[in-house]
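Some chains have been omitted; the remaining ones sit where they do in the full complex.
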Amino acid sequence: MEISEIIKSLRPNRVGQEMYQLVSELYPICRSITGNGFRTTLDIIREHIDVKIHEIPTGTNVFDWTVPKEWNIKDAYIKNLHGERIIDFKISNLHVLNYSVPIKRKISLNELKKHFYTLPDYPDWIPYRTSYYQEKWGFCLSQNKFLSLKEEEYEVCIDSSLEDGHLTYGEYYLKGENPDEILISCHACHPSLCNDNLSGVALTTFLAKYLSNISTRYSYRFLFIPGTIGSVSWLCLNEKNVSRIKHGLVVACVGDGGKFTYKKSRRGNAEIDQAVLHVLKHYCKNHEVIDFFPYGYDERQYCSPGFNLPVGCLMRTPHDRFPEYHTSADDLNFVKPDYLGESFDTYLIVLGVLENNAMYINQNARCEPQLGKRGLYPSMPNKEESMMNQLAMLWVLNLSDGEYTLLDIADRSNLPFNVINNAAHALLRTGLLKNSV
Amino acid sequence: MEISEIIKSLRPNRVGQEMYQLVSELYPICRSITGNGFRTTLDIIREHIDVKIHEIPTGTNVFDWTVPKEWNIKDAYIKNLHGERIIDFKISNLHVLNYSVPIKRKISLNELKKHFYTLPDYPDWIPYRTSYYQEKWGFCLSQNKFLSLKEEEYEVCIDSSLEDGHLTYGEYYLKGENPDEILISCHACHPSLCNDNLSGVALTTFLAKYLSNISTRYSYRFLFIPGTIGSVSWLCLNEKNVSRIKHGLVVACVGDGGKFTYKKSRRGNAEIDQAVLHVLKHYCKNHEVIDFFPYGYDERQYCSPGFNLPVGCLMRTPHDRFPEYHTSADDLNFVKPDYLGESFDTYLIVLGVLENNAMYINQNARCEPQLGKRGLYPSMPNKEESMMNQLAMLWVLNLSDGEYTLLDIADRSNLPFNVINNAAHALLRTGLLKNSV
């Protein structure tokens, strides 16, 4: 079990620290669904893994959608009569309504207010707002800042461009023994937001980095894409190959301290659903499982009825359950190395289950075989662990009739997958079990 | 949604008042499973809808049963030595054991007692008793009246007739776009009893009356029949056409103040079951669902194994859970206009679900379509209702793959049917959704 080797070799918190470091590095960049912020992000990821960069021209039709104009921004501010920048993009890139068209003019407070977005319930936080498909401009600011503004003339400036260009995304493919693929997808289109965006980018990057060092049964495809338009584009360009995707996870919100939350694939009973449920039950204290619903992240596209891919979404706190979501409070204090590391481990255990899950056939199906004469009978029959291992062998023998995978056996016996897997391998060595087919 | 127009147009309590008025008019009549009381009842119903009257001769074999002799009654009493009517049919028609053979003679109290029916637990109430298939005579009276009787000679008189004649029932058919039928059936064979009988008669009458004003997808068949022998007769005479019945409800006990109670069809998972469960869950505060059992009203016959029709029974309080059942206490005070009106509304909402339930096909099944460019994206995305409508569209799109009806989608999304139905119609208008062929 190659992945289990990684798990064992990890120094506690080491990966969490590495992930946090990457989040910190990516944090200041102003990203959007297109533009140089996204490209810079991929360049930094390329310091860890050899991501291939794809560029799709503005105007390309992707199913029902069209790739939009490319947006870039250099600066933005609101100055008061004294020429002081009272709102400054350089202090927080959240201040600009993402995808704002360029503007530079004098404006009264009254008129300016129509372009403001605030969060009255959280008066110190700056909201994050976008307007990708409707051309307008605006500023996001804290309610307190808003209330402090005097009636006077202001100078507003958004030094942005919205022009024909490209949509950019990154793809990293790891070839395994088998052409069957596991898809790991994250959106990387948000500016300075840590949990909803960068935590997923970091987890995906390090998963790719660590898996690239070992041999795997499955091939892996890692996607760093802008939300919605990115997955729509990728699915459109790769439509003929999606049948290779046997399992998939959308990575988002994995850096906060909440319990794990798994949103099932649309199928609801795919192997990925079974694997994540098993791992959460046996390896994570507190967790919640929710049924698929057609809202959220890119699983919406992967699970659209024309694809219906077995892709779930494994998060910690879902986006609609933490108030910091899409605000300036989703910052470098909100995510922690320990949480990131724990999320990484959980993803790795899930992939370990998928890598090792298989169906075997009991070669001695009439009555139990005599374990003792093969040295499989526990030498310390009273030790709890020995008993569990013996019981695991009996379960594997009893259910390896061509109907049950190891994961099915783990679920029916209520034993952790690794115990069942170890028992199966002990039996394989004696020839009592053989591969199915 | 034509039925929803009715629902909107109803003035609160208006229909309830109309129904109560009809109950009051029918209350004094002495009905039985045959005879002129049943005919008079149908005549009064004909003031509202053009019910067709059927007459089946005594002796006709209907499956395992035979149409009995026709019973009619003019008067009945018990007189004491002073010639005073101490029990008088003209005061309450419940006093006579329904289907009593004629009798007129002097009799001692001791012998008379063998022909008495009382309710010791409710000493002021007169019970309702029948003897359709065993020829005898008897009187029902309150326990208190019974205890007040002195040892003396009495004169008993039942001026009834039991002769060859007919069994009468009423049928009202509303032609819809489609020959597929919805059956609404009530028993109308009880004398002065309001909840168990007349409430169902009134609801069925007004349902027919209101539906006759609109165009419907389904055809509707309304039956006013004597219990058991009536449904047996109708099924026997119409055996070749019952396959047209796609959904059905038996109406009974809909005038009391209890919560709604739905008894499922024998199939248990018919569309009528799904529709009523959905409506009770989303539109009625308190309710109970019980599995089919082979006792109760005419659903016993419709759900006999040789027919197994998708017919349930939607009541308020079931007959065995209110003590007034089959007693003089089930009177004009026990049922109320408000309760009748609320029951009417609930039936109408159920029919609205059936009328509108359909399967559609998402024409843009690969990824989500872009709702914004079609004006379907909520203009007020923060409003709860807008969000629900958008979510409803996403659900309809996601599940309209040829496997789910709108009602299935409403159930899986846990949204009310009308919200899902409205979303589907918005999508139909844009061509994103089409009828399943």
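Each chain gets a letter, A and B, in the order it is written, and its residues are counted from 1.
Assume contacts are C-beta pairs under 8 Å (C-beta built on N, C-alpha and C of every residue); 3 or more make two chains touch, one makes a residue touch a chain.
All values reported here derive from a predicted model rather than from experimental measurement.
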Inset, instruction - With 2 copies present in place, identify the total for the complete complex. - result: 3
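The working rule: only the chains that are shown with their structure count from here on.
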Inset, instruction - With chain centres taken as the means of their Cα atoms, state the distance from chain A to chain B in Å. - result: 55
Legend entry - Complex contact set, residues of chain B against chain A: 362, 364-370, 372-373, 391, 394-395, 397-401, 413
Inset, instruction - Show which residues of chain A lie in contact with chain B when the two form their complex. - result: 63-65, 133-134, 228, 231-232, 235-236, 239, 266, 293-295, 300-301, 303-308
